[in-house]
Each structure stands twice: as structure tokens, then as C-alpha cells.
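A protein chain is absent from this complex, but the other protein chains hold their places.
Letters A and B mark the chains in the order given here, with residues in each chain numbered from 1 onward.
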Amino acid sequence: MNRITRWSLSFLACMGMVAASAAELRIGVMTTLSGAQAVPGVDMRDGIELAVKQLSGKVGGQQTQLIVADDQFNPGAAKQIAERLVKKDKVQVLTGIIYSNILLAAAPVALESGGIYLSSNAGPSQYAGEQCDSGFFSVSWQNDAVHEAAGKYANDKGYKRVLLVAPNYPAGRDATTGFRRFFKGEVIDELYPKLGQLDFAVEIARLREQKPDAVYFFLPGGMGINFAKQYRAAGIPEKSILLTSQFSADQDTFAASGDAMLGIYNTGHWSTDTDTAESREFVAAFEKAYGRLPSFYASQGYDAIMMVDAAVRAIGGNVDDPKALRKALSDSKFKSVRGKFSLGTNRFPVQDFFLRVVSRDAKGRLYNKTESLVLSNHSDAYATACKQR
Amino acid sequence: MNRGLIAVIVAGLGLLVLPMVLVSMGQGFYLGLLTRIMIYALAATSLNLILGYGGMVSFGHAAFLGIGGYAVAIAAQHGIGTAWVAWPMALGAVALFATVIGAISLRTQGVHFLMITLALAQMVYYVFVSLRGYGGDDGLSMSRRSSFGWEAWWPTRGDTGFYYLVLALLALALLCAHRLVRSHFGRVLIGVRENEARMSTIGYPVYRYKLAAFVIAAVLCGLAGVLNVELNRFISPSVMHWSQSGMLMVIVIVGGLGRPWAGVVGATVFLGLEEVLSHYTERWQLPLGLLLLALVLARVAGWRLPRDTGKSLQHV
Partner (left out) sequence: MLWIEQLLNGLQYSLMLFLFAAGLTLVFGIMNLVNLAHGSLYMLGAYSAATVTALSGSYAIGLLGALVFMGLFGALLEIVLIRRLYRQDHLTQVLATFALILIFNESVRIVWGVQPLRYDIPAALSGSVSIVGDLRYSAYRLATIAAGVVVALLLYWMVSRTRVGMWVRAGASNREMVQMMGVNVRRLFTAIFSLGAVLSGLAGAALAPLMSVQVGMGEEVLILAFVVVVVGGVGSIRGAFIAALLVGMVDSMGRAWLPGLLGAVLPAHIASDLGPALASMSVYLLMAVVLMVRPMGLFFPGAPSLLPKWLRRHPPMAANAAPGRASA
């Protein structure tokens, strides 16, 4: 064949290849899958995989490749793995990180190369405020928010002397800051065990000594399970009420801590009894697929995929245009399992927070029974500091 | 020209051309991997100096990786973004720490030396874990690489430019180590390894030689630490954990303890294996452990360090 035909055929072939690869959506899921802090990560991964399956493997109508990796609960390792996902596997969206310290190390890798980080859990104040980035989205909450709800509840209940326990890392400090913002009583002490610490003998002793009205603890994953068990075993008087957030009182902890959690009040944004069609469908599908009830981590992973799905549909499947994708995500119109959901100016959610109590359902399983609304249409305290749009 | 030199030149040329090839193939990711291998080769070469040639089993060598790296990261946090200031500061800090740690540890021998270096390194580790202001356990990020001020013609801030910088520094370090080992200093060091009592009796200030070697090796390792933090723009205390020192030892052993190329060979094999094996399984440490065990058992009959420097010590 003559030269022109050969050139045009090669050109067409190249366009074909480019078009074929452009159509593929690659989502990188990096989460904690090993160690004592892995229980939330496993739920997160399961929620995400369920969503992709519900969409028949085509998020936003595009062929989707899900690449799952374990961050090993180590910021340094997470950074390297993020580099691999972003630079080698060339994912368009990175998501899945549970813990804020890991997020702070790894998210910049995606953001610096113009990609997108969609947070399905951690929401450090840095990214909500001064260091907000047009590529950083959250489908979960800002770290302080859930604790602000708890602080408001504690305030409304009239607790005078409260002791706070949170791990010593960014989200832990966000937690105590958030609680204090809405709690006007006296915080008699703040204990900051090391992130990942599992033996709380020291903290429990100090706590017992000070006889608080209430103990508010934020201890995610394995930390919370151990704390609850050791607290109960230590025989602290009932006068000190235990109060927590969904991070230590949801399906991921119920399985391991058993009845140690029964009757504990906690604040959160979603529960298995949330009354929306999307939620009921999600819970039923999750139970069918995995044989257990989903935690809120799973619900956030599910929501993350649904959010990407709505955005990709909105731009007609053009996933290789990061700018278009970012714009579509911020104008997001997807239906979250939690019901009311919208994104604020800093791309963090504006939503309701509820008070729940750990109860038993008809089948004898533990779950969070939603009691009342604590904060309505709540954005976060850092939105005004975010100058980027 | 002997075969060895030809091989080195060919390898060197290959490494020079490799970035262009990788980038054109769209595999820029592997540039980062190669840079990491070279950095670990540098660290392992420095350990080989005291472990292989000097016979000092230090379990705290990774501390110098950390000190060098943190010095640069902390300087960056305080606004010192130029490498001409940050790097010498880092190396100076490493030299200082190494002198102190060495002065204390080298008064002991054998397993006690091992324990003390380990303990002192752990102390350094805990210091950095406690420094909340510099990230503590979560690590410290650098927003940009330090600049040499010659970005126009050697863009070290970019991946390719940095790769060449590391290559150049590694080559320089290998040359220095090579010359050092063949010098009088190197001979004495080997002599001390072989029979410390004899060297001392002859009249050599053994302690001083060991300390000098210790500090030199530490500074080289500190340089590796500096390059490491510049590569990743991130450092955390876990880089100084004793298990990292153990890994460095493994790298040197795999590369051939006491041989001049131990660091390079070891790092290539170790990190290369890690990369290849992790494609197939996340459980790559199992074959690595088995390989190491096999290596050790094979040598159990005669754990001999090569007397490769040629001249015998009867001249001493």
C-alpha cells in the first residue's frame, strides 16, 4: 500500500488505542488491610467493591479497573504505594485511606500530578481549610464534625466535667478541638495515647483517678475495641458515662467487642437503620454479599464510587480530562445512602449528624439505633479559610 | 584494560542512557525505583566499610540515614531550601552524632558493641518520634526538593536530573571507598579486623582508627539519607528503626560482605527482588528470608571474609 494509506492506518490505529485506553477508568483504592487497625480498611474495600459490582463493573458507564493496595498503616510505605498507583498504574482517582496521618503523606502524590483524591474517610482540617486543593474531595466528613456533634450532645445533657481520650495524631487532635468547640463545660484532662497503642492500663488508671462525669473517647479501629474491653474489665464506676463517636461504635467494633459496647451513646452521620431507599438497598446488598452488616466505613466507600459514577456520567465518560472530572465532582448530584448530602465550598460535605445508642436488633445483633438529630446542615469550621474554588 | 573495568564502563554507560529510554517508553516510574536502588547501594557501601572491612557489627547504622534525612527536612521546614546550606549542615550533624555514638560504643566489643549501637540508635529513633513539631511518628514532608541553583542546566528538581545527581554521587562515593580501602588507613582497618590485639601491640591507636572509620561510614550513610529524603520529599522515624539496620546488613551480606561491590550488588538484588516478587505476591519476604537463610547456612562451614586487598600484613 502507498505511504499515505500506511500513515493514515497507523494514525487511526493509534487513535483507536488512545481512545480505548481513554475509556478505561482506573480507580486506586489504598487502605489499611493489615494489622490491628485494619478492620475499618477491610470494610472500606468491601463497600467499594460492592458498589463497583452493583454498577456491573462500569462506573459512570466506563470500563473500570479497581486497583486495591494495602498502606500497611505506615505513612512512608503509603507514599511509595501512592506513587506506584499514580505514576505506574496511572489511576485517575485515588481513594480509600482511613487514617489522617497516612492521608497527609499520600494524598499530595495524587494532587501534585493534577489528579483527584476523593476522601472516603479521613478529613483532616488542613485539607478543609488553608491547604484546600481543587483536586481534593470528601464524601465522608471533616474530622472535627462528628466530635462537634458529640460535644453539643454532652453540653445539652449538662455534663460538667469531661475527660477526653484521643490518639496522638492529626485526627485525634481534630477530635478534641471539635469536641471543645461545642462543649462549654470543663474538660478536666486530655489523654493522648500513641496511635496504634493497644494496652490502656495507664490511661484507665489516670481516668479512674479523676472521676469525670463523662469520658469521651475517639479511638478508631483496634484501639477502640481494646479500650472498651479493658475499660469494662477495670471496673470503673458507672457514674462515669462513656460517650463516643461512630469511630468506636459501629459494626467494625461490635463484632470484636461484643456486649462491652451495649448501651453506649455515640454520634454519627449514618447507621444501618437510616431510612432512605439507597441505604436499605445498600445494607441488603452488603449483607447478601458478605454475610455481615456494613459499618459506616463501607457506606462511605460505597458513596465514593457512586459519587464518581454520577460525575463520570455527567461528563460523558471523558475520564482522562482531570479538569472536567474535578468540575463534575464538585457539582455532584448523586444520591448518598445517608440522605441529605451536598458539597460545601471547600468540597467537604454539608450534612446532618445524629445521636445513636448501641442496641440489639430483632435478630439479636448489635446496631446503632438512631435517636435524635444533633446537628443539622452542618458544614465545617474551616470552610471559610479555603480560598480556592 | 581488564575485564572488570570494561564491565564497569559498560554498566555505567547503560545507566547514563537508561533514563532517556525509560521516559520515552512512558515508564518514568522505574526511574524512581532505580534512584532508590542507588541510594540504598550508597548506604550499604558505607555499612560494608565498617562491617566488611572493619569487622564492626553495628546494629544502628540506619540511624545515620535518619539523621541526615531529618536534618534536610527540618531545614526545609524552616525555610532553608538551598542544598548548598542544607546538605553540609546535614552531613555535619551526622558527623557529630557519629563521633558521639562511636566514642561511646567503640569502647565495647563484640555483642556488647552490637547492643550498644542498637540501643543508641533506638534512642535517636525515640527522639524523633517525640518531636511533634517535626511530625513525630507521622513523618515530615518537604514541599520541594532542595535546589542547587543550577536548575537551568541540571534540573535536579525533576526526576531525571535527580537520578543523574544520585548516580554521580554514588560513583564518587564508590571511588572514595575503593581508594580508602586500598590506602594505608584501609590496611590498618583490615588488620584491626583480623587481630585487634596484635595491631594494638604493634603500636597502632586502634580506637582512633575504628572511630575514624565509623564516622566516615556514618557520613556516607548520612549522604544516602539526605538523598533519600530529597527523593521522597518525606521522612519518618521508621527509617531509623533497628529492623532497617537489619535490612541494610542483609543487603551487604547478599552483595558479598567485604567485597568492593557489595553495596551495589546487594541493593540491586534486594530491591529488585522486592519489586519483581511483589508483582506476584505480597508475601515476598518469605522467599527473601529463605534465600538469606540458605546463604547463611551455605557459609556456615567457613564464614570467611575475602582477603582481597592482596598485600599481606607482614609488611606492617
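Here, a contact is a pair of C-beta atoms (placed from the backbone, for glycine too) under 8 Å apart; a residue touches a chain by one contact, two chains touch by 3 or more.
Keep in mind the model is a prediction, meaning the values are calculated, not measured.
**Student:** Tell me which of A:K87, A:H147 or A:R173 is the one touching the absent chain.
**Tutor:** A:R173
**Student:** Just name the one of B:V57, B:L96 or B:I202 that touches the chain not displayed here.
**Tutor:** B:V57
**Student:** Residue-wise, where is chain B in contact with the chain that is not depicted?
**Tutor:** 51, 57, 59, 104, 108, 110-112, 114-116, 118-120, 122-123, 126-127, 129-133, 136-137, 242-243, 246, 249-250, 253, 283, 285-286, 288-290, 292-293, 296-297, 299-300, 303
**Student:** Against the chain that's been left off, what residues of chain A make contact? List them.
**Tutor:** Touch with the absent chain occurs at residues 33-36, 38-39, 42, 70, 168, 172-173, 189-194, 198-199, 201-202, 205-206, 208-209, 222, 226, 229-230, 232-235, 256, 258.
In this section, only the chains that are shown with their structure count from here on.
**Student:** Per the centroid of Cα atoms for each chain, what is the distance between chain A and chain B, given in Å?
**Tutor:** Here the centre of chain B sits 39 Å away from the centre of chain A.
**Student:** So in the complex, the part of chain A that touches chain B is made up of which residues?
**Tutor:** 70, 74-76, 79-80, 83-84, 87-88, 101, 104-105, 108, 168-170, 194-195
**Student:** Any idea which chain B residues touch chain A in the complex?
**Tutor:** Chain B reaches chain A through residues 27-29, 32, 132, 136-139, 141, 232, 234-236, 238-239, 282.
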